[in-house]
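Please read the structure below before turning to the comments.
In this view, the complex is presented without one of its protein chains, the others remaining in place.
Our next item is subunit A:
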Amino acid sequence: MDIDEVQYLSENELISVVPNFKHPEINLIRGSVGPFLPLVPLQVPIWMAIHLKESHRCRFVCPEWLTFDSVQELLRQEQQQETFTPMPNPYVFILSQTIMNVALEDIPNGDQIRLLMKDLWDLRLAKLRSSIGNLARSGALYAKVTHLTQVEICLIRNFLKTSLKHIAQLQDAVPDE
């Protein structure tokens, strides 16, 4: 899966919006999106939310995991643990970017959250690099890593696959005596 596909899939997650128009229920293939009433919050998929926002028909409600405090809490937990911490959503990094590009004014402390997210990203990337380095150096057969987001997996997939293939080939060539 490339980044494009991951981004596409990430937009299927649900988010709360507050519409400012009235519309009966819309029936989509995946399910229906409930009747739109002005000033009544409801859950819609993010792609629909972006579309509505860009045509000035709704206002975003900040999701719980994107508030300043929860992001700070995530960062603190990540700094304490050596392994990866579970993320509230498998697409945190992509979604935070997408939401902030479209609806920055709806998120309180948007800029600070952006900085925190960047710190979180750098921290996780550094952990990834050291664990891959250890894997290659020790020549172990496999390593178990949990709680990685899709974006990070996408980044390292090709690289890790090819390098482990090389190591396996070289290990096979060692004759047993």
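Remarks
The definition used in the following text is that contacts are C-beta pairs under 8 Å (C-beta built on N, C-alpha and C of every residue); 3 or more make two chains touch, one makes a residue touch a chain; residues count from 1.
Note that contacts and distances are computed from a predicted model.
Only one chain is not pictured, and the protein name UniProt records for it, out of "DIS3-like exonuclease 1", "Small ribosomal subunit protein uS9m", "DNA replication complex GINS protein PSF3" or "Protein YIPF", is "DNA replication complex GINS protein PSF3". Only one residue in the set A:Val18, A:Val33, A:Val61 or A:Ile132 touches the chain that does not appear here, and it is A:Ile132.
In the full complex, the hidden chain is touched by subunit A at residues 2-4, 7, 94, 97, 101, 125, 129, 132-133, 136-137, 139, 151, 154-159, 162-163, 166-167, 169-171, 173-175, 177.
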